[in-house]
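The block that comes next holds chain A.
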Amino acid sequence: MDTSMNAQSIELGMTDNVGNADQYLTFLLNGEEYGVDILRVQEIKGWMPTTKIPNTPEYIRGVMNLRGAIVPIIDLRLRFNMPAIEQTATTVVIVLKVESEAGERTIGFVVDAVSEVYNVSAEHFKAAPDFGSQVHTDFIRALATVDEKMIILLDIDRLVGSDGILQAPNASH
Partner candidate 1 sequence: MANVLAVDDSASMRQMVSFTLKGAGYDVTEAVDGQDALDKARAGKVDVVLTDVNMPNMDGIELIRQLRGLPQYKFTPMLLLTTESGTDKKAEGKAAGATGWLVKPFNPDQLLATLAKVLG
Partner candidate 2 sequence: MSIDIAQFHQVFFEESFEGLEVMESGLLDLEVGQPDAEAINSIFRAAHSIKGGSGTFGFTAIGEFTHLLETLLDEMRNGTREVTREAVDVLLLAVDSLREMLSAARDGADFDAEAVAAVHAKLEQQLAAGSAVPVTPAVEATTASASASASASGAAGGEWTIAFAPHPNLFATGNDPVRILRELRALGDSRVQADLSGLPPYAEFDPEACYVRWTITLDGTVEESAIREVFEWVEDDADIHLERASAAGAEVPGSACNDAVDEAVAAPALTVAPPPVERRGGEDRRSGERRAGAAGGSTSSIRVDIGKVDSLINLVGELVITQSMLGQLDDPEHVDFDKLREGLAQLERNTRELQESVMRIRMLPISFSFNRFPRLVRDLSSKLGKEVELKIVGEQTELDKTVLEKIADPLVHLVRNALDHGIEQPDRRAAAGKPRHGTLTLAARHEGGNIVIEISDDGAGLDCDRLLAKARERGLVGADEHLPEDRNHELIFHPGFSTAKEISDVSGRGVGMDVVKRNIKELGGVIDIQSKFGAGSTIRIRLPLTLAILDGQLVRVGDQTYIVPLVSIIESLQVDPSRIKSVVGAAELYRLRGEYIPIVRLYKLFGIEPESSSLEDGLLVVIEGEGQRAGIFIDELLGQQQVVIKSLETNYRKVDGISGATILGDGTVAMIMDAGGLIALNRQAHKPANPSDNVKAA
């Protein structure tokens, strides 16, 4: 193993940003660990039933009331074509601030469980090989190894933007 790729593992929450290291919140999905930029994390909520939006793909579970705001909820398992499961005690919704052409959106993502907060500096990134897997590589920012684990760092803006769910429906007449 290339020791230069080891990054620091930091306790949840308390850390200074060292140099050009970014902090990532990681979560579990179907046995794999993914990470998102912590600056985008608004909050983590326990799972709650959502209200369906008509005629939307299955991975859009619906909308949820977040202190008066209507927030769409995306099921990442379904989005990544992983097998769907029932909610467990650890199932949570990570509420993220997503940047799109139309401005900033608040969107929630259902994941199996929340994991840790890690500092990962860009020099420790490794390009994502083509898994041929369930996760499309367009929105993988990079891979990083932390504590001998591999973490898949997601570009959440690309993820939401790429499937056009934020675009208005076409005028079909």
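Note that in this section a contact is a pair of C-beta atoms (placed from the backbone, for glycine too) under 8 Å apart; a residue touches a chain by one contact, two chains touch by 3 or more; residues count from 1.
Selection rule, in plain terms: all candidates are chains of the complex that A comes from, given by their letters.
No experiment lies behind these values; they were computed from the predicted model shown.
Colleague: Given the candidates 1 or 2, tell me which one touches chain A in this complex.
Modeller: The touching one is 2.
Colleague: In the complex, go through chain A and note every residue touching candidate 2.
Modeller: Interface residues on the chain A side: 49-56, 62-65, 68-72, 102, 105-107, 165-169, 172-173.
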